[in-house]
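In this view, the complex is presented without one of its protein chains, the others remaining in place.
Labels for the chains are A, B and C, by order of writing; each one numbers its residues from 1.
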């Protein structure tokens, strides 16, 4: 029985953390995401050189061949650093592509350091009332893809997009498009968390080569649960960092001649937040393990990880803002950046009610 | 605009409180309810002499003629004192009897000081999965009543019982039986709160004179909402007293060389409990006013009063026990007596989910 | 008991409502003029308030002897509710009307009253409130801005935060330390500062929502006449504190009206939107959440009305205003959370950020409601007040 990272995983984690602490401090995140155009190719290059962007591609295809536990570690660190790059999306895309047997796209990720995002119905539904899947018509060269998706993270800031579509057979399919190719349109929609900008995607007769798509089958079915777990992991990382920042502040900030953290009311708030953050980690590890094992209860474990991080995460963020006082409500203070990521992750890919019903269906 | 007792109502309240503080201290409640057989005819006599038992009967029929706001005051005080007598039940019965136009029973309450309880379907449903109404067959002399009810408070400890039944016409009816008459059977069922013992009622061809029953119509329809509000009021009274006891304890009990109430964590617990208790009172006043006015939104107001006292009440009780430490968990400590009444009132006549749906239906 | 207004209260309401109908044109409404960086927004708001002032609709609470209407507390609540209902912008005169005016009446000199009261009442002069500092928030009395007498002038050095309208304000009500050797509560005075004086620099603080309403103000050797002290020297903290605590509590009364309006928006959204094929208002947990939030807002209102009854009967506001602030935060944060639950991904934008649900109103409310446990005395402080001053628990 081991519900903790092993030594190798620990090294992996500290490697990525070190990289991100150096290359992705919050000033940089702010500069690119809030003050800039959202692009940061240098950082992506550094991540690619470290092997992180291809880490979800199998070793046989020259990728990092990391399993899902390791993917969760990457997500934890992406939350901790508030990474403004489509790293977990690229990881998820690689996993889905592999399951679908699409080798050409995997090669782009492995050899070209391509970044990727995902446009799937499950997420579109969070942004539009009754979205319909784009349709993929087969052509001599492959497919012709038309339709819409909503809420796509990063959108054109990524180089490729893995698109869920309905094939002529009625089956679901996964197609790999370049985000700047002819017929692909992006419309930015508001994003409270500007570190993950959101886009509506329109596809007008987009041509997709044969080797860049496939019937989805299980490849797609697994994706939402995997994404839920990575969002949960990301929230845990963000909460852990936000809590650290808040604890530091409570130690330093003085009112009435002593640190505010000496007040028992503040202690209660932070102790409960810490208890929540610790539990989140167990939930993430558990779900990552279940998915890695392909266990039959992996869907429930994913829903549990989402539940444990969703409203508890928002509560941790609210406490973080509160303890920072009026300062916590300002743009300049960093807690709010984390709060927005945490709140966004709470809302997407299954509300509490949805996740509870997912759990209920497996146990009642 | 007045959302507070007027001077007269204030006097009424302090009169009843004084009577109950003298005649119904907790030692007496324990003696009769927990160590005795539940009966306490002397106390009932005192209440009758004070005019309280007939206070729900119209003045024209020699009763106290109190309105519903005053009924709520009585209920508040019955909670504060943990009264172990069917006072609010007798009040509710009198109101229903008056609406149904049953004068003979009202006379028994007004002139004989009769105590009464209520056996209605809405409450039976909290105790049995799918209870059916007893049937009332008309006879020459009146009715013949057969069937069952569940969870009847006080049961044979009251002298009369107002029974909801189905008449031959299919209409609902209210019938007035003596709790010790032939054919009436009582079976005590467990009651965590022994100060309001609970009984299953069986009726076997019970004869009811003509003047002691009537088709219920509106008389019955109003009853559950009125009862909900009085339970809410009772819970408020119980919570207020429990909180006072807890605050006193927190001031006196010392650990680590100072009163435990000097700890900010204890202060937060008690401040939030106090905030809940204050809000409960506003909810009770509001609902009492709406019912007194016969306002169209009285049902919603009743559900709101129940919601505001139900789980918040249980939370106040839990905090009361917690702050008392291990002592709070003992039989000898009085907080637990109140906690049991509060928790019982939470469970009966509509859970939170039920009450929320009642509210939702009126606003969505 | 009754929840009805008296005939005279109804008349008061109708009169103000009619005035608003006539004068509050669409271009003056909150959505249009909230953002002061929009050109003309400030002027529009000021013009509207001067009209209010001219027609006697500012300072309705002020005693008749000072030109007010001597409105009862209930009328004041009605007044505020009508302002909210009508969609009027928040008053730029509120610091003058609700803080400076009452202080002037209580402790101001004859000259000061004469000079300052009428312009406030006519909406002609705007006041800035200079209380909090970077290192004096909850612990207001720990403020470090100092005023030193130099001949016939005070020279002020220091920094204030969290006040609003500083750039536009005519006057500042500024707390400064005038006796550095006295215990911290006793060396503070209430200074009247012309906000256009040399040495004053104003900047904006950007909020979590992206909005910029609050200021940082730097006082760098600002000189004001010796007589510009409001109330007794070195007793500024007592004066400020007494007014702040209670008034701010009572101020939450009309907030319930704002929340009712926002709740209605949420209900309408739930009734007219679907997710995953189902109308939101038909999903059981959404129904329960909307009902819960409705009850919460109503209970905030009802609990406050009970205390309002006490005030109307003659008991002045006291520590129970701390309860009001507890309910306030609960109702507001509940609404903010519910808004994002209902809106889902589509609600996750900020105002002004491209297409977002109701122009970011939902996410904005969520973010804004995070500040409710902090503003006007943090929740921790309110709970301490309840525990110590109402329940009588011992200080640590």
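Here, contacts are C-beta pairs under 8 Å (C-beta built on N, C-alpha and C of every residue); 3 or more make two chains touch, one makes a residue touch a chain.
What you are looking at is a predicted structure, and each value in this text was computed from that prediction instead of being measured.
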Visible chains that the absent chain touches, using the contact criterion stated earlier: A, B, C
Listed residues B:134, B:151, B:237 or B:313, member touching the removed chain: B:151
Residue ranges of chain A at the interface with the undisplayed chain: 1-6, 69, 247, 250-251, 258-259, 261-264, 266-268, 270-272, 274-275, 278-279, 281-283, 285-286, 288-289, 292, 304, 307-308, 353, 356-357, 359-360, 363-364
Chain not shown, touching residues in chain B: 123, 125-130, 150-151, 187-194, 198, 254-257, 260, 263, 265-266, 314, 318, 321-322, 325-326, 328-332, 336, 339-340, 343-344, 346-348, 351, 353
Residues of chain C (touch criterion as defined above) contacting the omitted chain: 284-285, 288, 396
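As a working rule, only the chains that are shown with their structure count from here on.
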Chain A and chain B, separation of their C-alpha mean positions in angstrom: 53
Interchain centroid distance [CA atoms averaged], chain A/chain C, Å: 39
Sites on chain B at which at least two other chains make contact: 263-264, 267-268
Junction residues of chain C - those touching two or more other chains: 380, 383-384
